[in-house]
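With one protein chain removed, the remaining protein chains of the complex are shown where they sit.
Up next is subunit A:
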Amino acid sequence: MSSGYAVIGEARGRHEAWSPARGSEIIADHLAMEGATLPILHAMQETFGYVPQDAVPLIADALNLSRAEVHGSMTFYHDFRNEPAGKHIVKVCVAEACQAAGGNATSERIAKALDCAFGETRPDGQVTLEPIYCLGLCSCAPSAMVNGRLVGRLDDEAVDEIAAECRS
């Protein structure tokens, strides 16, 4: 028996392939909201793993916006991708508190262990490595988010575990 709110960030569901019908369905689910653009973009990314280019005109039409407006919103925010990410997504905090706790060396070690530069997806599509500015884990730094799972106080052992997870 357990109470409180449940555990999250475990197994991530597989993403669906883009289809205009599914895209329109997602849009329709959000039409009653005030300011639906961001919620729709989030839902697209959650469903397809990125925001497909073809979704932009659909969103624009449904919300009575220009394509440029929707495109502008999408590109302004760091979260939204316009192409699929790697199979594993590793986000490493590079902000001040994590740097204070030795984060610079840790970031370098992770990049090396994953054989992937920050801001890139490895050519084999296995992993995407991204810098992130603070996960709110600054008292147990340095920290990272690996496939949605939080990891604090990153040490060599944790880096090895991340690398192993990203080989699978």
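Methods note: a residue touches a chain if its C-beta (ideal position, glycine included) is under 8 Å from a C-beta of that chain, and two chains touch if they have at least 3 such contacts; residues count from 1.
Criterion: contacts and distances are computed from a predicted model.
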Protein that the absent chain corresponds to, by UniProt name, given "Cytochrome c domain-containing protein", "Putative oligopeptide ABC transporter, ATP-binding protein", "NADH-quinone oxidoreductase subunit NuoF" or "Rieske 2Fe-2S domain-containing protein": "NADH-quinone oxidoreductase subunit NuoF"
Sole contact to the chain not displayed, among A:I26, A:V56, A:V90 or A:L137: A:L137
Touch with the omitted chain, as defined above, among A:L41, A:I110 or A:L129: A:L41
Sites on subunit A contacted by the missing partner chain, in the whole complex: 1-9, 34-39, 41-42, 63, 65, 69, 72-73, 76-80, 95-102, 132-141, 143, 145, 148, 150-153
